[in-house]
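A single protein chain has been removed from this complex, and every other one stays in its place.
As written, the chain order gives the labels A, B and C, with residue 1 at the start of each chain.
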Amino acid sequence: MQFVKSKLPVVVTFGAAFIIVAQYYFNIPAWKTLAAEFLRWNVIIAAFALALGIGGIVKLHWGRISRRQPTAVYSAATLITLAIFLFVGLYETTRGKTYTWLYDFIYNPVAATSYATTFFFITSAAYRAFRIKNSYAAVLMISAILMMLQVGVFSVYLPVAPKIAAWVWNIPTTAGMRAVTIGAALSVVGNAFRVITGLERGHLGGGE
Amino acid sequence: MIKKLSDIDVRWLYLIMVIFAIYPLLRPIGLPLPITDRARNSFAAIDALRPGDLVFFGIDYSPTQEAEMWPQTLAIGHHLAQRGVKMVMLNMIEGAYRYEERIRDFILSEYPNYQYGVNIIALPFTAGREAAFNSIVADLKGLYQVDLAGAALNTLPLWNEITGAGDFDMYVELADAPDWWLRPMSQVPGLKLWNGTVASGASTMAPLYQSGQMVGFIYGMAGAAEYEALVKKPGSAAAAMDTQSMGHALIILFVILGNIGYIVQRNAEAKAKGRK
Amino acid sequence: MNAGVTVSFIVFALFVGVFYYSGARFKQTGKFSARKFEALGKMEEAIGRATEMGKPVHWSYGMGAFDAQYLAAFVLLEYAASLCAKYDTRMIVSIALPEVVPMTEEVIRKAYIEQGKLDTLHTEDVRFWGGSHNPAMIGTISREQVAGNFMIGSLFHESILSIEAAARYNAIQVMGTQNTHQLPFIAAGCDAIFIGAEMFAAAAQLEPTPVRVGSVWAADVLNVVFVGLMIIGALLVTAGNTSLKTLILK
Partner (left out) sequence: MLNATTGTWLAAFLTLGLFSWMYKENPWFRLVEHIYVGAALGVLASQGYQSVMDIAWKPATQQGKTLLYVPLILGALLFSRWSKKYMWVSRSSMGFLVGTLSAVVMTGAIKAQLTAQVAATMMPLNSANNIIFFVITAAATMYFVFTLQAKWASPIMDLGKYGMMIAFGATFGNTVMSRISLFTGRLQFLLFQWLKLTPGGS
């Protein structure tokens, strides 16, 4: 039993990953077929995983309602909305008329607006954060302003502005981001390798 | 007085921004829109497609980024349809399927030469993101059995012509997330990659465009507006560009105000210290 | 060997080789040293100032899915928690993912035990918010008027919300992420940041283990190799010879 609880997940992780890595580098037709099958399985299991978040949220909000906390009414709003979407989504599928209405007039506006509020934050962030506290901050600010100058009105009165912005974008920005890309990719490779070899297993969940 | 400039209640800034955003929407100014070389080259890359070429059209953004991505989708949908290519649409992001439905219906109604199943197919949502793209690369036909509307794919003639991802000439991806589609799709030999994305994700993709890993790349509302101009189908992006200009001008003004206040305040503090 | 992946395979093999070699060497010598990270000092400064002002500090991992960034964040959280325990300052943690709650409690408890301050630990300060993490986090920061604000992990647009909320109270802010789309905001809005891999290296510096040390060394060696290749390749291309450039794509 101990093997099933703690060793098996590591064996499964490594086995699945090994087949995919091996067929990527070496031409072994049988492994290629197996890898394609594994990837298809991944897509299916990942679809189940989309619903995993429900457990925690229902528990959290149900707890608040049953303890009659002052925020219970909001928790009820979350659970009722979730129930409506789930019921309609499963009953008439995501292609149904009612579901599409829910999607277009509830989910779509709240999701879009929730991101649109960042418009305000970026305004105040620009106002507050771009103060020339040191030379790094100065470089950051100048580069941001040069990029902002490329749009519309400035190109009329300051025809050189879009050209400067294009230069800042094509040369130093792309060069700087390339180093960030390389650095990030190395971390990704390192993390993936540690997960595959079972040196890291936080994702498997703690406890027995 | 000037010191206060570094400490304005940000809600005043918000109010000013809102007013200056609404005004140009109601009273369009029609500021000029310079077209960048990047947009021209990206346009040329799609323009080089021949009628009958096979193109993947990926719609991968949720409603959170609709404002930037939907105008791009429309403009590029126009262009692909004008080129007469065969399209296979797909989506890998939760919530994106709605835009795939909309662009499918739009193309079918605007371009009578397009007939569903014959030269255009819309595939359903697939979870797994990067692994899902890898699954397409490994075995496209094995992954999908039904289309976006739930109909069996093997009844569609276009689907029966396709053997796998290697048959495609170009992958046009409209995505609000950076690079996870590129790693798998760049493994298909000979498949050209083309990307439209949000302005905030553009710097992540810039090195990949510079290196030639993508043949086309546009971003943001500006990218959509430029593309609308290039395909000669003015839309909502062009109309929104006045607001962009206003907003940028105001933000630059705020940065300057903040700095004036900051410098004055810092000098005053330095003087006060000196006196002690 | 498949076509077009030979050099990729060599890179992979080099990475694995350096990883195991330097991990094993660390096991023998126990020595690891990396350059100083300004952000670690800033964290201590923030907690010190919070202590003086009698205000708490705030911590969040952001809303991104569980990945390796959390593992680095746990080590940095332990560092911050032990400073908080030492100075008797409260740290409030806002959490979006349920699975992270027990791990966070464990990390903080460990830090308090090591400082011998377990009796001062406020267990209710670890707060799980699920999907309502963002408004709850902003609300917490405002109500408690935090003097320090830390955010390390897989950050998305919540980073700018947190920065703007805490800036109203002049909090000292330290953040770190590998998500390139958020680095600009934390760079502009924070007093110090961990840029991508820096947080992994800082974690290895604070609490070296063979795995962490091996990872840092492997990335370091590859970075140096890449820069070397870039220089040689660019010089060759300048001289009209593209052989290295074509070779590396093989």
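We take it that a contact is a pair of C-beta atoms (placed from the backbone, for glycine too) under 8 Å apart; a residue touches a chain by one contact, two chains touch by 3 or more.
Not measured: the values here are computed from a predicted model.
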Contact list for the unshown chain, restricted to visible chains = A, B, C
Full-complex contact with the absent chain, from C:156, C:169 or C:226 | C:226
Residue among A:28, A:132 or A:185 touching the omitted chain | A:185
Could you please point out the subunit B residues that touch the chain left off the display?
-> 11, 14, 21-22, 25-30, 64-68, 94-95, 97, 124-128, 130-131, 134, 143-146, 150, 179-180, 182-184, 186-187, 198-200, 202-203, 207-208, 210-213, 219-222, 236, 239-240, 243-244, 247-248, 251
Touch list for subunit A against the chain that is not drawn = 4-6, 8-10, 12-18, 20-21, 24-25, 37-55, 57, 59, 71, 74-75, 77-86, 88-90, 93-94, 97-99, 101-120, 122, 126, 135-136, 139-148, 151, 167-186, 188-189, 191-193, 195-196, 203-205, 207-208
Touch list for subunit C against the chain that is not drawn = 4-5, 7-8, 11-12, 32-35, 99, 130-132, 135, 138-139, 142, 181, 183-185, 187-188, 195-198, 201, 216-217, 219-220, 222-224, 226-227, 229-231, 233-238, 242, 244-245, 248-249
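Just so we're on the same page, only the chains that are shown with their structure count from here on.
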Chain occupying the middle, per Cα centroid | A
Could you quickly compare B-C and A-B and let me know which has more C-beta contacts?
-> A-B
Just curious, how far off is subunit B from subunit A if you go by their C-alpha centres, in Å?
-> 17
Subunit B to subunit C: how many Å between their CA centres?
-> 30
At least two other chains touched by the same residue of subunit A: list those residues.
-> 115, 122, 124, 128, 130, 144, 177, 181
Quick one: which residues in subunit C touch 2 or more of the other chains?
-> 180
Listed in rising order, the residues of subunit C that touch subunit B in the complex are 4, 180-181, 184
Interfacial residue positions of subunit A with respect to subunit B in the complex | 32, 35-36, 39-40, 42-44, 46-47, 49-50, 93-95, 100, 103-104, 107-109, 111-112, 114-116, 119-120, 122-124, 126-128, 130-132, 141, 144-145, 148-149, 151-156, 162, 166, 169-170, 173-174, 177-178, 181
Once bound in the complex, which stretches of subunit B touch subunit C?
-> 178, 189, 200-201, 203-204
